[in-house]
Structures are given as C-alpha cells and as structure tokens.
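Pasting a structure below so you can have a look.
Only one protein chain is missing; all other protein chains are in place.
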Amino acid sequence: MEPFLEDSFANPSSIYRAAQDARAAIDRARDEVAACIGAAAAEIIFTGGATESNNAAVKGVALARRQTHRHAITTAIEHHAVLHPMEELEALFGFEVTVVPVGANGIVDPGEIERALRPDTALVSVMWANNEIGTIQPVEAIAAMTRARGIPLHVDAVQAAGYLTIDLRTVPIDLLSLSAHKLYGPKGTGVLYLRRGTPWWPLLTGGGQERNRRAGTENVAGIVGSGKALSLAVQERERRSAQARALRDHLMTRILDGIPGVRINGDTTHRLPNNINLSLDGVHGESLLLGLDLAGIMASSGSACTSGSLDPSHVLEALGLPDEATRSSLRLTVGRDNTRDEMDRTVDVLHGLVTRLRGLSPAVYGA
Amino acid sequence: MEPFLEDSFANPSSIYRAAQDARAAIDRARDEVAACIGAAAAEIIFTGGATESNNAAVKGVALARRQTHRHAITTAIEHHAVLHPMEELEALFGFEVTVVPVGANGIVDPGEIERALRPDTALVSVMWANNEIGTIQPVEAIAAMTRARGIPLHVDAVQAAGYLTIDLRTVPIDLLSLSAHKLYGPKGTGVLYLRRGTPWWPLLTGGGQERNRRAGTENVAGIVGSGKALSLAVQERERRSAQARALRDHLMTRILDGIPGVRINGDTTHRLPNNINLSLDGVHGESLLLGLDLAGIMASSGSACTSGSLDPSHVLEALGLPDEATRSSLRLTVGRDNTRDEMDRTVDVLHGLVTRLRGLSPAVYGA
Amino acid sequence: MYSEAVIDHFNHPRNVGEIEGADTEAEDENPICGDRLHVWLRVAGDRVLEMRWRAEGCAPAIAAASVTSELVAGMPLQEARALDRERITEALGGLPARKAHASALAASALRKALASLPNTET
Partner (left out) sequence: MYSEAVIDHFNHPRNVGEIEGADTEAEDENPICGDRLHVWLRVAGDRVLEMRWRAEGCAPAIAAASVTSELVAGMPLQEARALDRERITEALGGLPARKAHASALAASALRKALASLPNTET
C-alpha cells in the first residue's frame, strides 16, 4: 500500500522504502556502466543524453578552473555538443579556445595538441571516434600528455563505445561521454564519467542528486536501459565489430569496384568498423538520401540542406574537401541487424540511383 | 526494412521516413502540452526534467541579457533548482540577486517584489505553488507588474499544474517549468514554456534540436508520456482537486482534533488541495517518517537528516519557524489513488506513533 | 516530409534532356547549395512550346525543374516570365520550409533563358 505520496514515491533520492527499488536499480546500472569502462561506480554520473554529458564536461571543468585557467583545446571535428560549449566559454568567460586542425585523413596529430598546450589550459576535449567519418583519434597518446601536465582531458566516446575497448584504468582520461542510444538503448539518457578529484562546476544545480554533481530527479527507466544497453554492447563488442567490419568491407569493396567516381572520406584503417563515408562525383547527397530512403535504406550526408541547417558538415570541411565533395557525400553505417544481402541490395540501389542522377546532370560523369 | 542506420533511425531530427513517426509523436505531445497551458506549440521545449527547465530558464534569460542587466529577483521559498542557479549568476557573472522573503504564512507579498525591481533587473522567478507547504503565490499580480515593465517572468509551476488553472493567454508569464512525473508521468523529462520573443541563451548547445533552444536527441518515449500525463491531469483537474481536498481536509481535521501539540505550517486557504504540512511538538520528523514508512505510509519532513543533506528545510526556515518546529515537521501529500480509509488509518498510525515517541522523551508533552 | 508530387517528379522527371537548336537556353546555379540547372526552350510566337532541362542538385531542385517544364509547355511568354518560385512550389504540392528555396533555381534559370530571347513581341 502506498497511500502517500506520489512525490517521494517518484523520487529515487528519497529515504522511503518504496523508493529503495528505484535506488537499487540505479545503483546496479551504475555498476554495470562502471564495469564497462574500468571506472569506479562513484565516478559515473547519469545525464539526459550525450549532449548534456558533453556540455557538462566542457563547461564543468572550465568553470571550476576559470579563475586561473582561461584556455581550452579541442579539435575541428568534434561534435557540435563540444564545439558550441567551447564557443560559449569564449563568449561568456573570455576563454581562448584553440581548435586544432586534423589531417586530410581526419586524424589529429598529438603533436599539434602538444604545441597548443599552455600553462593556463583548463582542459582538452578530443573525441575518441568521429560520428561522421568514423576516424579513431590517438586518445591514448593525448591522455599521456595531458596527464603528465595535470590538465583534465575530456573524451567524447559516444561513437567508440560499441566498437573499441575503453579501459580507464590504463588510459588516464578524466571525463568521458557515453550514450546508450547509439547502442540500441533508450534515447534521452547519457553517461558522464568524472574521474575522482576532477575540478567540477555542475551544469544542472538544484537537488543533491548524483552526489551534487548533477541535480534533477533521475530518469530511472532510461538509466536502467542504458546500463543494460552498454553492458550488452561491451559483451558483444568483438562479435559485433567483426560482423560490422565484414559487412562494411564487403559493401565498400563492391561500391568502389562497381561505381565510378567515388572516393572515401577519412582514414581507411584507423576507423570504426561500421562506418563508410563516401563522396560520389556529380550527385547531390540529399538526392541520394531520398532515393535510398525510398528504397528503405537509411543513410546520411554532410551536404548542406540535409541536416535541417544550411551548413555543410564541419567535419568534411576540416578534411579540406572541396565543396562539391562535401555536397555529394554519403555516410552509411552498418547496424547490428544488417545482413550481407542488405549490403548487396544497397550497392544495387545506390548504383542505379547514381547512374540515374548523373544522367540528369548537365555535366558528364563516368560515362 | 531498416538496414541503415541505428544512428539516424534513433534520431527524431533526421530527415528519414523511419524517423517521421518519432517526430510526429513529439509534435503531438507538444500540441497536447501547449493546449494544457494556453500556449502555442512552438513555445514548448522538452527538457530532461524540471530541474533542467528551471536551470535553463534562470540562466537562459540572465545570460541573454547579461550585458545590460545584472540583477535578478526570486523568493526565499523557491526550489533549489531555482535558488542554486541564482547563486551561480552571482558567482559567475557578478549578478546581484534579491531573495524576497515570504510572510509567516508562506506567501510572498507582490509589493515586496515590486520594491525589489530595478532598471537592470534581468528576470524575476517566482513559483506558482510551493512543493513543501503547498502555498499558492500571487503570480497573476506579479505577472502584471513584470509585464508592465518588460521584465521576463519565470514561474516554476511543477506543483501547480495538477491542481490550478494555468492559462498563459490571460497571465503574462514568459517562462514556465512543468514536470510530468509529479502527475503520474515519466521521470527524467520536463517541459519549459518559452514565450515567443523572450531573450534566450540555451543551456544545452550542440545539435539544432528544439529550434536551437535545447540541443540533444529527444527522449521520445518520455516526451510522449509527458504529453499524455499532463493532458490527462488537466482534463481531470477539477475532479482530482475536489477529491484531494475532501481527503486532505478530513485528514487534517482528524489530526488537529485527535493529536495534541500540532500546528499547521503555511497558509490554510491559499494552498494546494493535496498538501498538509505540520509540526508535531516533541517528535523528530525523521522518526515519524520511519514509523509511517514501516506502516506503508509515505511522507516527508523538513528536518535536517531526512533529505540526504544535513540542512533543514529552507522553506520552513523562511516562514520563521523555530528550529524545533522544522525538526518536527511532517508533510503529507494526498495522491490520486488514496481513499478515505487510508486517511483514517494514517491518523491512527500517526497518533500511536506520536504518543509512543513522546513517551520516550526526556521532556513531557501533551500529558 | 516531401509531397507525393516531389517524390513523383524526383523518381520520374519529365522532359529531361537537351533541345537541339533550342530558341534559347540558360544555365543557373544556386551559389549557396551548389545546385545547377540548365534549361533549353522552344518558343513559337508568344508562347513557350517546350522546355527541356538537365540538373544536378537536391531532390526538390530536380522536382522543381521537372514540374516547371510541365508548367511552361504552351504557356504565353508573358506568363512564363512572371512564373515565380511560389507558383512552382505550389505546383509541387508545397515544400518543407527549409527547402522552400529549391524552387528559386528553376524560376531563375527559366527567367534567364527567356531574357536572352530575341525580343520578338511587345
């Protein structure tokens, strides 16, 4: 019987017995997530998504250190949920932010980060793997450098978590963002790893939840789902990676062999096993997406006009791609449930579509 | 068939057909919420909870206006998710914050707000109804004042939504926080009403979701549940209010009649129909909670040591209650599914418990 | 997201190709998006007889070119000169707000071709 009271009943930080189950479920999820990345449970904070994790990480460290440190470093291919908070540090707090470029292969040179370090560098934020081109960044080398200088390092591992080994006992990263919804978990819930002792100014203040590091009644269902999705993804990592790689490589080989005028964007070896990013001469990415979508195949593009904004992909621009190549870009991501037949069908649909679209063009391609 | 790609599949801002359903569901929820409070759908932002709504509201307006306005006004009985962001404005941006006191009845005098207004007041934040003592604030009078001076007004309506009529066509509030989980909806999802044209600096930046006012992949399930819970609560408002009031009044009368040494905290008429807040001489709130809990009855207390923090309730302190009264306070909230029998049983359990605990005391009470 | 008409024109574009010995032709480009459109027209007296086109661009840009080629067939020159993006968007059954500019390319390429016509009438 629970005559009273919806309020505390719903709130897993309350002391009541009815709330104990929710509390215990959250604690189990915390243990699961911690185990996935070699962290202590007390270092895991649940958030409302990877965007919040990234915002909280960048602003959290910078604001905590702002009185003595007014410089931050990131790379040109970060997610906007890192880049925009960095711009806020400039606009609101007079920070200087060094945005380190990447090579034409979409990988940052740790030497460039090292050269950008200053005595007043508050933090460095580098993603583990890029969401558009799948390139894997040398975070181990960067972590060694930042740790040696006592500078907190934030890593956006949203895309890496399903495919790469993340062991924070061996890689001295201080803050790490994760999201379960890229791993078949619920949307609108995320994780922030915060190494013990990292300077911290909370993004959300209010109640004392998450040990005063993130206020707000917890999304219990989302947290439980996140714990499950992450630990399942880690358990299955090797199998899923091998499977994705086999399918991806098959798809890529068939596209490169069968369709003329195609180039790959981003490094081909230091790359997530599930990602392909191509530019297809003379076709517009948005037209490719629609054509594929009409055939039941989902993809994305770095072209302007596809994302709801009119800006082309800042990631592809950072590789130094010409406008045409960005406009004609196509990203395909291999999922857990995909089959080899689907890869073949995708190549066929894409081939037909590209041929048809090039046939409409005033220019002559691959003919 | 959805061979590709978990990524865009999961993301309701993408252009793909598979994402259209999620998008449409979010839009329906937005319409539902807007209809509940007399707003336009475009003025509704979904957040990760009322804590985020409050943080976003206070910081969002203040940061947008910071170059010309460095003053903010709030009251002493706001939720910490308003008070702590206010403190951040002081610490990070050199704001001055006027915390207006309340009367001994827990209600703010609009004249006090008026006297606190300055030419550089960036915003005013006043809650509609208090979560501990249920007192209802004169937000209409305050809104008329702030509107006349062009100062944005934020109202935390989390506790009010289920019991009071909220019609933003007639009350010129500029920002309003709501949460479905107080209304039997999901946890970890909230609503922020943002009147068209209100100065805005987003708390979460990144992708362009929610028209650039709140970045991050949306918690689709939570949003849908929130829309449902809120619109159901509004439909049932009169019935639920009448029912809660009848039960609450019965409970209150029986307690006052049956148990000596009890006083009511907060105004008895301008008060939510579901809330009781008492102080019971000579017993410790935390002991009452445990005793009630062991009998299956949930309650809460403003005593230190019950909330996870060691601070006694700032709300009860703001009423000017002596320490003993805060320590011995008990909040009972009548829920949707409660019955008259449960009220009677609660009085009996409480009576027995108070008698027993007073019997342990070195002092002599009500004997 | 797109209307039936846009998808139909995207899948089955009408009047694609060149016109040998066209009375006028023009190529235009949307400088922001990079979409390109080349149109060829046959004209007789004060009417457009036929429009053909080639395009490289997004789906609504292709659909806009296609529907424009249908709209102008047999259309008085004066009316064709006044054909604006709103009318093209309407003929497509509407466009999402952020793609509304896709019709502009078709309207401007057509206008450009008509402008270079030897001025026979009026």
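Lettered A, B and C in written order, each chain numbered from 1.
Please note the rule applied: a residue touches a chain if its C-beta (ideal position, glycine included) is under 8 Å from a C-beta of that chain, and two chains touch if they have at least 3 such contacts.
No experiment lies behind these values; they were computed from the predicted model shown.
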{"item": "Touch criterion as defined above, residue of A:20, A:165, A:235 or A:253 at the omitted chain", "value": "A:20"}
{"item": "Hidden-chain contact residue, picked from the options B:85, B:282, B:302 or B:335", "value": "B:282"}
{"item": "Touch with the omitted chain, as defined above, among B:238, B:257 or B:324", "value": "B:324"}
{"item": "Touch residues of chain B, complete complex, unshown partner", "value": "282-284, 286-287, 290-291, 294, 303-306, 308, 310, 323-324, 327, 357, 359-363"}
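The rule is short, and it goes like this: only the chains that are shown with their structure count from here on.
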{"item": "Chain whose mean Cα position lies farthest from chain A", "value": "C"}
{"item": "Mean-CA-position distance for chain C and chain B (Å)", "value": "56"}
{"item": "Distance from chain B to chain A - Cα centre to Cα centre, in angstrom", "value": "34"}
{"item": "Residues within chain A bordering two or more other chains", "value": "308"}
{"item": "Two or more partner chains touched - positions in chain C", "value": "none"}
